[in-house]
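Only a single protein chain was left out; the remaining protein chains are all shown in position.
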Amino acid sequence: MALELFNVGEPIADTKAPMDVPIEERWSTRRFRGRLVNPANRRKMTVIVVGTGLAGGSAAATLGEAGYKVKSFWYQDSPRRAHSVAAQGGINAAKNYRNDGDSVHRLFYDTVKGGDFRSRENNVHRLAEVSVNIIDQCVAQGVPFAREYGGLLDNRSFGGTQVSRTFYARGQTGQQLLYGAYQALERQIAAGNVEQHARTEMLDLIVVDGRARGIVARDLVTGEISTHFADAVVLATGGYGNVFYLSTNAKGSNATAIWRAHKRGAYMANPCYTQIHPTCIPVKGDYQSKLTLMSESLRNDGRVWVPKERGDDRDPRQIPEDERDYYLERIYPSFGNLVPRDIASRQAKNVCDEGRGVGPGGLGVYLDFAEAIERMGRPAVEAKYGNLFDMYAQITGEDPYSVPMRIYPAVHYTMGGLWVDYDLQSTIPGMFVIGEANFSDHGANRLGASALMQGLADGYFVLPATITEYLADAPFDRIDDTHPAAIEAMQGVQSQVQKLLNINGTRTPASFHRELGKIMWDLCGMERSEESLRKALDRIPELRQEFWTNVKVSGDWHSFNQTLEHAGRVADFIELAELMCIDALHRNESCGGHFRAESQTPEGEALRDDENYAYVAAWEWTPENEPPVLHREALEYEYVHLAQRSYK
Amino acid sequence: MFLVVTVTHAGRRSPKVAKTVSVFKKVVMAVSGIIMLLFLIAHMIGNLHVFQGAESFNDYSEWLRSFGEPALPPRTLLTVIEIVLVVSVVAHMWAAITLWRQAKRARPEAYVTKKPVAQTYASRTMRWGGLIIAGFIVYHILDLTFGAANPAGTDSTPYDRLVASFQNPIATTVYVVTLLLLGMHLRHGIWSATQTLGQSNRRRERTVNAGATGFAVLLIAGYLVVPAAVVLGLVD
């Protein structure tokens, strides 16, 4: 079928992980074999780090401390605002403080299985190994993790695991971890090791002789477009969930940095793997500008249900027990409300499709704490979930202590991203990708509390260790903005900006973004089928067409212009959306967050096709109207044996 | 021009001028304030001598001047008090007024609409109130210490001067108004001082505020009984 949609190219493979030693020794062996950079030479080497989230912030701070000249970029006013700040639930680490049978190997095993066997064993094992150092590092920085009365760190069980390995700081774990990295970064800025570029957006990558050598960026305050050069470029620009318009991401979260790098030759891996989070606050009206997540930890004590009868619109408190369907507990007796996110989300969709959904438009299910309040008492519930309940009350105007909350799935995380090898280097030498922006560790589905772990693992420990191998050949010959490659990139950006301003059509960037989001949510969302995806692939090019002829951007480029910023991001989302649909269509199996209606078990569970799809799909960009090229990276499972996931 | 600020601020702007100034000033204010406070307590008690009649009041005032004689030269005690007070008032005003100017510089453009939420009337009147109190002190000394501004004139006993003043409605009003202002000033001042000296915390916050109010009320009442007594003719 697919040939008119894409072409198949050479297979691709990771060559960096030392496969001659057992998996437990690969990371230490890699570190030992990799070349180092003599401290005296580091000063001569510049590294650009785009992004100051957990990944970028920790990387910039660590590289600066190591003695490299670091240039750090972000689009908000302060590094402390990166969207990592919004992470609520917690961060995993194989400390086994609870002595409940956890270990590096179990965290590795759970993550590979949770990723539905679509992630790379080597990367995941390294993640599990490094996880323990992260907690030590953060505690030393003064991150105020929750503690027990004895003064030791508290742990909770989180998102589909049966051990308690999740460290947390009330409902604001991401905020506290980010402030740790942020403070470390500010320290390096003060020390003069990191040059800061606040409110500056990366708009293109500069590639010279096949190496990533710099970026083109726009100062969002003055509008000035300028070039910045370095010996290596690190992208830590987060996820692209906003391609759906409504998501739990920040309004500014964007795909622009990774997409423009993709157009410069970096392969995009598994773009269709998106995570739909089961516990978000439902949509109210279509003025809705973003969706708010309620931490998954709520599923530890809250019970999810809908009325047994379709269209039962009684006050939930009036509905007697035997007329309620606690469907997760019914379908998955052993995991109950703690099944992985993709499953919880899809089941919510199913009951709503059956017409048993509650709230506006029947798009919601109950998350009920009545029983928990009975059992633990209100104070205990308040202590554990107080800030989440307040947030819910603030947004909905309802009191979750007395009325069950209404939740519905929403786009939350993107497992796909730029393809990287074991060294976190993309297919463009000298360009490294860390955090949510890469595809590396979560396969087709991310376990709760694993993204914070990955972001910090990449930034504090992995990248600083692997980048030396590349920098050992640096510094490379100096270039400046008279270099043809720089001029070409610069002009490309300027002309695109001009073009956006000149169209002067009738529709705002936001209205295009909203329409794109609706297409993606309806046709490439929780459940995808060949039919829906083909429909999407008809609509998206039309939308792109209209965008480039009818968008209206007010103001000029040489000033603070938020409409212009948004327009540029929407343009990239539209192109990315098309590739996501192609990827989703070509992957004719269900796995993790990617559910194809055509591929399910009789009970309606995701049905993988390991025969044909046990690979990473790495897409190469081709000039417009030419189909993208698919490069397959075969996935082998030496240590965790391929098995159909079952949470029954 | 601010654009320049936002763009060129690559590195950290290193502190100008003498450091941690603002808090240092607050300490000066707290300490000088407390000294003045102690004086006010003693002074209030001293004033109550009026109720023991002219004799005892004048004696008290005389005692202030002749304290320690002949071992010490005349007016020693009073002079000491005066010096300490002058220093305190000056230091206190210096701190208050420079902080005031710093605040003005810190917000060059005022809000079109501003709605105070937590601000008490007392905290809002600290500055003008303080200035008025300062003015009052000058008048007050001319009035009662030297009698220059007193109906009874310079060659009169303190007691006469005091009675004379309070038989004059204008003078009395001046006193009463200032005393009320002073009461508020102290109410916020005492709480503020405990914060500034780092002695407050969530548990104490209430107590300190209640204490400050109670204290201010008592002190001011103690002062007011004197004019009251004169006006009501209990003292003449």
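Each chain carries a letter (A and B) given by its place in the written order, and its residues are counted from 1.
Quick note on the criterion: a residue touches a chain if its C-beta (ideal position, glycine included) is under 8 Å from a C-beta of that chain, and two chains touch if they have at least 3 such contacts.
Please note the rule applied: contacts and distances are computed from a predicted model.
**Student:** Tell me the UniProt name of the left-out chain, picking from "3-oxoacid CoA-transferase subunit B", "Protocatechuate 3,4-dioxygenase subunit alpha", "Succinate dehydrogenase/fumarate reductase iron-sulfur subunit" or "Thiazole synthase".
**Tutor:** Hidden chain, UniProt protein name: "Succinate dehydrogenase/fumarate reductase iron-sulfur subunit".
**Student:** In the complete assembly, which of A:235, A:306, A:391 or A:493 touches the absent chain?
**Tutor:** A:391
**Student:** Given the contact definition stated above, which residue among A:150, A:311 or A:602 touches the chain not shown here?
**Tutor:** Missing-chain contact among the listed residues: A:150.
**Student:** Given the contact definition stated above, which residue among A:109, A:476, A:560 or A:639 touches the chain not shown here?
**Tutor:** Selected residue, touching the omitted chain: A:560.
**Student:** Give the residue, chosen from A:289, A:482 or A:625, that touches the chain omitted from the document.
**Tutor:** Looking across A:289, A:482 or A:625, the contact with the absent chain belongs to A:289.
**Student:** Just one of B:25, B:49 or B:92 touches the chain that is missing; which is it?
**Tutor:** B:25
**Student:** Which parts of chain B face the unshown chain closely enough to count as touching?
**Tutor:** 1-3, 5-6, 9, 12-17, 19-27, 99, 102-103, 105-119, 123-124, 126, 188, 191-192, 194-202, 205
**Student:** If the missing chain were put back, which residues of chain A would it touch?
**Tutor:** Against the left-out chain, chain A lists 58, 61-62, 65, 76-81, 83, 85-86, 95, 97, 133, 135-137, 139-142, 144-153, 169-170, 172, 175-176, 179, 182-184, 186-187, 189-190, 198, 221, 250-252, 284-290, 292-293, 360-361, 391, 394-395, 397, 460-461, 464, 506-508, 510-511, 514, 518, 552-555, 559-560, 562-563.
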